[in-house]
Structures are given as C-alpha cells and as structure tokens.
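One protein chain omitted, others in place.
Each chain gets a letter, A, B and C, in the order it is written, and its residues are counted from 1.
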Amino acid sequence: MNAIRYETPRSVAEAVRLMAADSGARVLAGGTDLLVQFRAGVRQPSAFVDVKRIPELMSITIDGEGLRLGAAVPAALVFEHAELRRLWPGLAEAVALIGSTQIQGRGSVGGNLCNASPAADTTCALIANRAQCVIAGPHGERTVPVDTFCVGPGRTVLEPGELLVAVHLPRPAARTADAYLRLIPRSEMDIAVAGAGVSVTLDAAGACTAARVAIGAVAPTALRVPEAEQALVGSPLDEASLQRAAAAAAAAARPIDDKRGTAVYRRTVAGVLTRRAAAIAAQRARPGNGHD
Amino acid sequence: MTKLHIETTINGEPVEFLCDAHETLLSALRNGLGLTGTKEGCATGDCGACSVLLDNRLVPACLVLAPEAHGRAVTTIEGLSRGDALHPLQRKFLEHAALQCGVCTPGFIVAAKALLDANPNPSEEETRYWLAGNLCRCTGYDKIIRAVLDTAAEMKGTPA
Amino acid sequence: MATVYLPSGLARHTGGVDTIEIDAARVPDLFAALRDRFPPIADHLDDVAVAIDGEIYADPGYQPLRADSEVHLLPRIAGG
Partner (left out) sequence: MSAPRDFTYVGTRPIRHDGVDKVTGRASYGADVTWPGMLHGFVLRSPHAHARIVSIDTSAAEAMPGVQAVITGKDLPETTATIALGEAAIDLRDIGDNVIARTKVLYDGHAVAAVAATTLDIARRAAETIAVVYDVLEPVMSVDRAIAADAPILHPAMRTKGAPAASAAEATNVASRLELKRGDVEAGFADADVVVEREFRTPMVHQGYIEPHACIARCGEDGRAVVWCTTQGPFVVRDACAAIAGLDPAHVKVIPSEIGGGFGGKIVVYLEPLAVALSRKAQRPVKMVMGRDEVFRATGPTSGSKVRVKFGAKRDGTLVAASASLWYEAGAYSGSPAGAGAMCALAAYKVPNFFIEAYDVVVNKPKVAAYRAPGSPIAAFAVESVVDEIARELRIDPIELRLKNANAEGDRAPYGPKYGPIGLTQVLEAARSHPHWRAPLGANQGRGVAVGFWFNAGMNSSATVTVNADGSAAVVTGNPDIGGTRAAQAMMVAEELGIPIERVRSSVGDTDSSGYTDVTGGSRVCYATGMAVIRAAEDAREQLRARAATIWNVSRDAVVWNGGRAIPPEGTENAKPLTVAELAAKMTHTGGPVVGRASLYAPMAGPAFGAHICDLEVDPDTGCSRVVRYTVFQDVGRAVHPSYVEGQMQGGAAQGIGWALNEGYVYSADGVLQNAGFLDYRMPVASDLPMIETVIVEVANPLHPYGVRGVGEVPIVPPLAAVANAMRGATGIRFTELPLSPPRVLEGIEAAAAVPVQV
C-alpha cells in the first residue's frame, strides 16, 4: 500500500485541483468523523487534504447579507462568536452540542454537514435558517440549499473533485429567531436520538408570519416539515398551534429502530422537541428579547 | 515509505520528528517522542484521556493528525508544572484526592487548565459540562469538580 | 463436636440431613468424616469454601476446629 499523502492547500483552487486529481483524496477539516472512520477501516483515503489553511473555509463574516461561515471553522470558534450567537442562537446551540469540549475544538459545521449523519445536530439548525451551501469544484462554484445537500446516510450532492467552502445564512428579518433541541440519554456526549430546529418570524402583533421546521435522526437525512411550518404560520404560536406543529412533525418522521432508540420513541420525541423548540424560538422572537 | 518531517513546539520547546501522514498526534507524542503522560482510552474522541492543547485550544490528540502540528504549539500534561512547582490544578487534585487510578488525571488537568484560561470563575455546572468529555470510572467526578473549583478560587482570576 | 451445616443443594445426597455433629480437630478430618458418611458428596468438597464460627475460608486447608465450632459449607466467592 503506498503511503497516504497529507496535503495543505492554501487556496480553494489548489484544494479543488488536489481533490479533482485524486478520487481517493478526502477533505480533512476537524477530522472528528473522518479519522474515526479511517481508524475503523470504514474509509481508506489516498490523501488527507487539510483545508484549515484556506482563509475562505476558516472565516466567519456577518454583514447586511447575513452570515458567511467557513466550512472548516471549529465549532468552538462558532459558539464563541458573540454576534453569531445573538443572531442565530439556535445554530449556536446546535454547534455547542456536537460532542465534547475537546471535539468542539476540532469538529466543524461543514464537516458535520458533509459527514451527512441523519442525526447531525447542525443540519436541522441550518435548514431552519434557510442556509445555502457554497460548493467549489472543477467546474467552478455553485450554491445549493442545505435542505438538498444531504441525500442519504453518509452521502451528499458533492461531485468528485468538489468541496464545501462555506454556508451562507440570510440575515434574520426583524422578530425572527431560531432554536435547536435534541434528545440524548445522557446530558452530554451522545449522538442525537432525535433533534428539531425551528425558526419563526412574528408580525408586530405577535402572530407567526413565517416558519421553518427541520427534524433530525428520524429519516435518512434531516427532514424539513412543511406541514409543521403551516401549522405555525398565521397562528399566535399558542399551545394549540405548537401542538399541531408537533403532531405534523411526528407524522412526517420516518424513524428506524437501532441501538440508540426505537422508531416509536423517535417519532414521539420528534414531536415533543418540535413543540419545545418552536416555543423557545417564539419567546426569543417576541419583543424585547434581542431579535426586534 | 517517505516520512513527513514535522517542526513544532511542545511545552514551549522546539521539537522535530518524522511521522507517517496518517499517524495521530497522540501516537507521535507517545511512541515517537516518549511523552506518555497523554493517554489513549478509546481512539475515537469519546473519553478525553488524550486531551492536549493545540495553539491553546483543547483538542483530542487521537483525532489530530501528527502533521497538523507543524508550525503550531502543543501543550501536554508534561508541560504544566513550572520547574519544581506543580501547577495549582496538580496540587489541588492531590489535596482533594481527586484521583484514584490516575489514568484519566492528565486529560482532566489539561482540560481544566483550558477551562480556567477561558473562564477563571466557572460555576459547578459550567465546570461539569466543560469536563463532560473526560470520562472517569473511579471517582464519580465529585472530588475532581471540587478540586477544579477550589483551584479557581485560589487563583481568583490570575491566568491558570 | 463441631456442628456442620450442609448446603441444602446436597440434601438429596445426604438423605435430607442438613446438619450433623462431627468430632474433628481440623478441616481435613472433618471432610474425611463427611466423605465416609456421604460418599456422593465427595467431589463437591473440592471447591467449597468453609465458614468456621463466622470466618469464611475460601481455601480451608488445615484450619483447626474448636470443640463447639459451627461449620458451614459455602460456594466460593469471587472478589471484584
């Protein structure tokens, strides 16, 4: 077996060239999924392409447009970014839940997304915030909505030679806020048995004018649940409408039984988390809570 | 198989070593450089026994490739005491009997140092959640948390 | 005379007898007497622990017995 190579491209173009030239090459950001899979023999890369010296993948910028989050930025830096935490508390919550403090010193939002685990914490939060994925490849740059980025467990839309550069989140409108919750047996360190990311926008009177709901670990990929969104839009986000959204989320779930939870359990809890996350998002979006 | 030549700084001293691309920083420290204070408990980033600081960021050395240390600064348990003076955390762990078998202790002390650097006056809950990635099977965590809180109290804001 | 309490599991080999008085100075003599009295339990005596007046010996060996000793035959116990 010839030796595995370790590459450190300094630009997106150089990274794309390396990826396109070698179908066995794998992007290394935090490595918290890739190196576990490599150690277990699940992945045998021919080269590790360490993208952490490419500015575009390691930067966080917030402007009038919104958030531009580099794909390789470690979760800890995302969570420590006060402005990001203020505007996207739900995304910050999801990022802070990825594994331990040690893992958050390495693991990235882009890596979490590209690993495409059905239970990935940040994917639901990204869907709830209408994120767009910026992909660079041999044929130039393209953008896809995050809802379509993952196509199945461990599989994404990335073509050979392509890599995820960043995710863009539109700046939240006034009276818009998000929240993310997940169900884990312990208080830390577990993979989500179920997860829910919700974003709501209120009008001046407190009625919901727009909503996004995404549930995790209950289907081959994170699922956007339009029916749950419709249950919220137009409502005062009272207990009854939250309950209807929860029922819609539970109905949309297509969970499996595995060592972490039963299908019946995941379905029920997907509903409970949707209701609770929507309640938190609503509270944050109401006047005086920083999202006016 | 040509090896990579890595130049880095470990515990404040310039260090060079050769390694394969796929070798972990944990393996390079333990097998290449003889710094066996950093332990392997799982090799999957779930136990914290291999905690080190990479440019002062707390990371699991088992999920870092050794080549990634090139040009960066690594801090391990061996680097915490200054000359003959133990780091306050090392002293407090002994005073509180915050270790029994001791195999998780290096990881806990490095992680607690990172905590106190970031938050000199953590609450019990903040301390427990920060250290949730460090598994201990002997102590039930009680005396470890007390040792870290006691260190914070003693140091009262001076950098750990 | 030591009073020996036999494990209930051996009752079917001892015709239902569960306690017996035996005149023995040391454990080996006691075992010899038991083997004579109840031949089928002979091999059970190889891996039993013996409690003599509350003190349990996992390997009874040549432990002495007092005149009024109370002796129990027990399964061996593993430490954790």
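Here is the rule we use: contacts are C-beta pairs under 8 Å (C-beta built on N, C-alpha and C of every residue); 3 or more make two chains touch, one makes a residue touch a chain.
Everything quoted here is computed from the prediction, not taken from an experiment.
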### Task
Could you tell me which shown chains are touched by the chain that is not displayed?
A, B, C
### Query
Taking the entire complex into account, which one of A:218, A:269 or A:282 touches the absent chain?
A:269
### Query
Of B:15, B:73 or B:103, which one is in contact with the hidden chain?
B:103
### Query
Which parts of chain C are in contact with the chain that was left out?
5, 7-12, 44, 46-47, 49, 51-59, 61, 70, 72-80
### Query
Going by the touch rule given at the top, which residues of chain A touch the chain that is not shown?
1, 183, 185-191, 193, 259-262, 264-265, 268-269, 272
### Query
What chain B residues would touch the chain not displayed?
30-31, 34-44, 46-47, 49, 76-78, 80-81, 86, 89-90, 93-97, 99-106, 109, 124-125, 127-129, 131-146
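Quick note on the criterion: only the chains that are shown with their structure count from here on.
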### Inter-centroid spacing, chain C versus chain B (mean Cα positions, whole Å)
55
### Message
As a quick test, compute the distance in whole Å between the mean CA positions of chain A and chain C.
### Response
68
### Query
What residues of chain B sit close enough to touch chain A in their complex?
1-2, 4, 20-22, 24, 43-46, 48, 51, 54, 57-60, 62-65, 67-68, 111, 114-115, 129-134
### Message
Considering only the defined contacts, which chain A positions touch chain B in the complex?
### Response
2-6, 28, 30-32, 35-36, 38-39, 47-48, 50, 52, 74, 76, 99-103, 105-106, 187-189
